[in-house]
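Have a look at the structure below before the remarks.
The complex is shown incomplete by one protein chain, all other protein chains being positioned as in the whole.
We call the chains A and B, going by the order they appear; numbering starts again at 1 in every chain.
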Amino acid sequence: MSLVRAVRLKTARLLLAGIFLILASVSLGAEDRIHKVQNVFDPHSTPAHGILGIAWIVLAICALIFVVVGSLLVYAIWRFREKRGDQGTEPPQVYGSNQIEMAWTVIPLLIVLVLILVTARTTIEIDEPAFPADALQIQVVGHQWWWEVVYPEQGFITANEIHIPVSSEDDPRPAIIQLASADVAHSFWVPQLGGKRDLLPNHPNRMWIEPEQTGVYWGNCAEFCGTQHANMLIRVVVDTPEEFEAWVLNQQRPPREDPAVAGGRHIFETMTCINCHAVGEKGAQNGFGPDLTHLMTRGTIGAGVGETSRDDLYQWLKDPDSMKPGCYMPDMKLSERQLNKLTDYLTTLK
Amino acid sequence: MSTSDSNASQGSIQSTEALQAEAASRSRILEWIMTVDHKRLGIMYILAGLVFFVVAGIMAALIRIQLAVPHNHFLGPEVFNRMFTMHGTSMVFLFGMPTIAGLANYLIPLMVGTRDMAFPRLNAFGFWIFLFGGCLLFYSYLGAPGIYGSGSAPDVGWFAYAPLTSKVFSRGHTVDYWALSILLTGIGSLATAVNIIATVFCLRCKGMTLFRLPLFVWMVLVTAFLMVLALPPLSAAQIMLLLDRFLGAGFFDTQTGGSAVIWQHFFWIFGHPEVYILILPGFAVVSEIIPVFSRKPIFGYPVMVAASIMITFISLGVWAHHMFTIGMTSVGNVFFATSTLLIAIPTGIKIFNWLGTMWGGSLRFEPPMLFCMGFLFQFLAAGLTGVMLAIVPFDWQLSDSYFVVAHFHYVLVGGLLFTVFAAVYYWYPKVTGRMLGGRIGKWHFWLLVVGFNLTFGVQHFLGLLGMPRRIYTYEAGRGWELWNMISTIGVVFQAAAILLFVYNLVHSWYRGKQAGPDPWDAWTLEWATSSPPPSYNFRQLPEVGSRRPLWDLKHPDDPDWYHEE
Partner (left out) sequence: MTESSPTTRTATEWKLPPIPKVGVLCLIAMESSLFVIFVVAYLYYIGKSLNGPLPRDVLTAPILASICLLSSSGTIVLAEHAFKANEMGRFRFFWGITWLLGAVFLVLTGVEWKHLIDEGLLISTNLFGSTYYPLVGLHASHVVVGLFLLGAVFLFSATRRLDKRHLMSVEVISWYWHFVDAVWVVVFTTVYILGVY
């Protein structure tokens, strides 16, 4: 019995895995370090693996039910279609059968019981794990429409890109992510790393991931949060432990003070920029806008609408709405000179 | 079956005819506006529902055009967000609910053998307040500054999660329009529900015991109970939202310590029963059509009734399966997963009983039956994706992704819409006296099957590839382009099918074959009167002795009651 089930499961698994590999390969990009295609069937982190495990069981059961019931339907439709000569006569009138009703109540009931048990087990496994006390702690705060990322133990704040060291058998490094929201409901979702979890005001949440392969993982905000919900992209950067240490060290440094761009810095500090953004100690620490201290260490701006290239930064400062319509960074109506200076300054924030 | 002298409490023909004569002197339009006749109200409900369906369908088509390719600039974010909010809201509240109310209104008095609903005036009130609410929702497009202006038309999604709906995050009056119009249509639906319950309990014709009610009536009755229990929570939540927005209360205001989660609870306490409110009438239609076109009585009538009642009860206790990602305790998660999975059992029983009805029958594939067959396969698939969503950890991946969009369109389109079409093809001859074209009907069916499965089948893949719902644009290279394109192409087929249907409706009205009272050789009471039925329905109120009174009449040698019990 269990053997039969195992074989069945295996075949179903192979079949489905085949389908989804084809699915994924259709659009796999060239750079394999950037995981743009977030296939649920290709997990790279512990809870995502656990979820896939239970997903296979459910998929197999459901596929089986679909095939069995579907075939019965097809058979009935074919076999009992009206045939020539049927006209005028009525088939035998059957009103029901208690035995049959019993059978198709009890069998689904048993299947459902199995599903409930596996669900309970995996839910508890994922939601209530035991962690070493020194696991990496990260706080992610959702804002309309960007992510504030705080490393409380390391003592710095960044935005939109989350760095995590890779985990391995002999060096497990789970990262615990505390989730909160500064305004409306958001949801954190990077499919290859784990399931989603909502960021809600007044309702702190928590999730964890333990990635096993380096690379950049793309994710999205998955709860509708207003105009730019679509452009609230997440990037989780999984580094080697060494890369991670280096990155942390750099983030902890005070901002660079390049005298060549003192003009730009002056504009930044005297214009309203400083009311919403922080660079090091200076500026708004209220988190209305992303922290810019080490802006250039990030790959993107505006939670994924542009790159940290000079052109994109220039365009962003010139008219944020042209890149992210409706976003809460205002158009400052800066002159070309100011724009150039500011951009020069920002590009030094490494 | 025989007839009895009319019971005084059930209205007399004379007074109805007097009313008729009086009405005839008024203009035709006024006659429809003033009507309290359940058949006319039913027709108006269904027509209004279909109009809203086409409008919301066109919105869906625009949504699909926007998503066909990455980085599309067809619709901006604001317009897009309004679009899916209005699409979802109108499909559920302005297409689904009124169409169901229309079917129930038209058919229930005929099926239980009486002259009208229990509260005819309340019935008319319900219709007009629904229509007003519906128009109010769309008026928001104009009431605020213009289609492209800021703040016009609600843009918070059809479940309008707090605190996005609070004054701080949604300025202007769009959310107020949304809450008010839903409140009004809710009152309309409640009027219908009370009417259904009172009619079924108080106006059944002689001999129509509860266990001889057609299954259609049973399932709509159960739906009405569900409405009575599940709609008021939504109204309560809407009232709270309006109090928040107008009087500064703090029910959903997270800045004064309010909760972001309690709205979700309140909404889904309504929202989940709502989806069963939408599908049970579909089940009701299928339970009438499959037996007639299989030439067999429904298999396991008492079990079908019991399963409907089970679904009603269980569906009141599963709501938080829409909230697995908010970070409930494991106990909460597993509890709601359990109740959700339990619903699969009575629902499965229904599918199996329909199968049992077809088994050994002599199936005639006229359009009504075709749509029921489409329903069976699609609903099966939809139910099974629902089961996947109920598995908490899997839902952590699938929730709020296109997988969910696929799931609920398989139930709502593949289930509800298909059964609505089945119902229209089945009862159109009763309503108009003419058959609805069968050849066009088959084209309509096949185009819709192809289009529907193209559009929504591939959305399962999109969800599994990490595409969240409610995004107006996406980056290239994430594996979504091909599937989105296919999904959009499917809409072309769907639109063609709907156009054919509209053409068919109009064309058959003038040119359709004469139907006669009983074109399908069916068994329930509505086929015992002329097509269209006179305003008093039955010259003499019928009296029944079994679940299939017309069968008994046609087969006096082998009447049904002989086999029942």
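Just so it is clear, contacts are C-beta pairs under 8 Å (C-beta built on N, C-alpha and C of every residue); 3 or more make two chains touch, one makes a residue touch a chain.
Remember, it's a predicted structure, so these values are computed and weren't measured experimentally.
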Displayed partners of the chain not shown (whole complex): B
Residue in contact with the excluded chain [from B:250, B:302, B:317 or B:534]: B:250
Residue in contact with the excluded chain [from B:258, B:281 or B:441]: B:258
Residue among B:70, B:143, B:232 or B:302 touching the omitted chain: B:232
Chain not shown, touching residues in chain B: 1-2, 7, 118-119, 190, 193-194, 197-198, 201-204, 206-207, 209, 228-233, 235-237, 239-240, 243-244, 247-251, 256-259, 262, 266, 269, 543-546, 552-553, 556, 559, 561-562
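The working rule: only the chains that are shown with their structure count from here on.
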Separation of mean Cα positions, chain B and chain A [Å, integer]: 34
In the complex with chain B, residue positions of chain A that touch it: 20, 23-24, 26-29, 36-41, 47-48, 50-51, 54-55, 58-59, 62, 65-66, 69-70, 72-73, 76-77, 80-83, 86, 89-97, 100-101, 104-105, 108-109, 112, 115-116, 118-120, 122-124, 126-128, 144, 179, 181, 183-185, 187, 189, 191-192, 194-198, 200-203, 205-206, 218-231, 233, 304, 325-326
Chain A contact footprint on chain B (complex, rising order): 76-78, 81, 155-157, 161-164, 169, 254-255, 257-261, 294-297, 299-303, 325-327, 330, 333-334, 337-338, 341-342, 344-345, 348-349, 351-353, 355-356, 358-365, 373, 376-377, 380-381, 384-385, 387-388, 390-401, 461, 464-466, 468-475, 477-482, 555, 558, 560, 563-564
